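All protein chains but one are shown in place.
Right, chain A next:
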Amino acid sequence: MGRTLAEKVWEQHVVRRAEGEPDLLYIDLHLIHEVTSPQAFDGLRMAGRTVRRPDLTIATEDHNVPTVLGPISDPVSRTQVETLRKNAAEFGIRLHPMGDAGQGVVHIIGPQFGLTQPGMTIVCGDSHTSTHGAFGAIAFGIGTSEVEHVLATQTLPAYRPKTMAIEVKGELPVGVTAKDLILAIIAKIGTGGGQGYIVEYRGEAVRKLSMEGRMTVCNMSIEAGARAGMIAPDETTFEYLRGRPHAPTGEAWDRAVEYWKTLRTDDDAEFDKVVEIDASALTPFVTWGTNPGQGAPLGAAVPSPEQFADPVERSAAERALEYMGLAAGTPLRDIQVDTVFVGSCTNGRIEDLRAAAEILRGRKVVTRTLIVPGSMGVKKAAEEEGLHEVFKAAGAEWREAGCSMCLGMNPDTLKPGERSASTSNRNFEGRQGKGGRTHLVSPQVAAATAVTGRLTAPADL
């Protein structure tokens, strides 16, 4: 029987397999940031261990960093960033600090440098590591104990997850984006639907996505409970990689491409589970609740808890509506927002900024609008295209690179009761600031919402 993409990549990385034990898996790339690494480095020091492969490790400062120029004002955040600098220097790890041209959100810079390649295993102490699966890599988030384990051994003991295919039939209609697709998938299978699985996104609509769109889809695999999401590499992948600083060159490139072309699920392979979704029926999608599965088409209304047959979902909906300050039956388009956030590892890449700029060009925002590029590289590219001038002319704030309001570890937060339309990945209670209320949206919906002050699709303008 044939094998799935996930099985092929996994098998390629098994260092040791023994009956009754998890596989020992080799890790090709370890991404590090300031929040989940300090205790791991402490652990190494306490045990007298070293970093096995600093040359397969890269660090950046992203979660805590301010997105306005200047030093970090919060002393606790500053200590954490300084701790990363000390650890990177002590253990010989390449670091892109604040202000550096290579700095940015960890999941933006890996692909940007060409470090993320098909067939690799990639981990990071961050659940959105699933982003890198867009290249046909197995990429997943780990906790600090596992960060320490990878630093010390460049391996992880792990059981191979089951495999799930999400078959996206048909084509996405004009104006419907990768973000709408993944929000619709999460709403369909639920926040626990992917637990225990590596998801492979397949089908015509997926093949037609750009690399950046694919990254948006894979990024939010974790919001469906899946540890990892993958898309088989193809010409789109190779074209994206070609010429990037760490991509192979010359003969090595040819050999790599030849191998990468084998990284696809065999026709006779079987998945443990298959889910189908019709792309052609989708419209812009937004969330109304406090978990990413609580979403609906923008044209719909806030659901009533009674609509949910499952008692757990019903009580979750009741609680969510109370937290969100929403009444059942309210058209989603009538929801007023205070803040619009465009950025994050989900939607902080150049195509996202172009999409937002296209809508904001010649218009004015009526809400506080933060445009936060995912990396300094993205920022530079946007400025070369003049996008920053479009944002500024519209009245939006053009910021430095970082995770920013996605998780509110830096000063970019919502105040209690404030409501955002956000291109990030989590609408959890308090995620963007204590008491803050988050609606997850695409960059296009975010920009249109900034213009009207209520949840809006570009087509409504």
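As a working rule, contacts are C-beta pairs under 8 Å (C-beta built on N, C-alpha and C of every residue); 3 or more make two chains touch, one makes a residue touch a chain; residues count from 1.
Just so it is clear, contacts and distances are computed from a predicted model.
Colleague: Leaving aside the chains you can see, what is the UniProt protein name of the one that's missing? Options: "Peptide/nickel transport system permease protein", "3-oxoacyl-[acyl-carrier-protein] synthase II", "Amino acid/amide ABC transporter membrane protein 1, HAAT family" or "3-isopropylmalate dehydratase small subunit".
Modeller: "3-isopropylmalate dehydratase small subunit"
Colleague: Which of these touches the unseen chain: A:A165, A:A256 or A:V286?
Modeller: A:A256
Colleague: Which listed residue, A:A232, A:L298, A:A396 or A:M409, touches the chain dropped from view?
Modeller: A:M409
Colleague: Can you work out which residue in A:G2, A:P22, A:G99 or A:P331 touches the chain that's missing from view?
Modeller: Answering carefully, the residue with contact to the hidden chain is A:P22.
Colleague: Name, in rising order, the residues on chain A that touch the hidden chain in the full complex.
Modeller: 15-16, 20-22, 24, 26, 28-29, 35-36, 38-39, 42, 47, 49, 52, 54-58, 63-64, 74, 76-77, 79-80, 83, 93-94, 114-115, 117, 120, 125-127, 129, 140-146, 148-149, 152-155, 157, 159, 161, 191-192, 195-196, 222-223, 225-227, 246-248, 252-253, 255-256, 259, 290-291, 312-313, 315-316, 319, 407-409, 426, 428-431, 434-435
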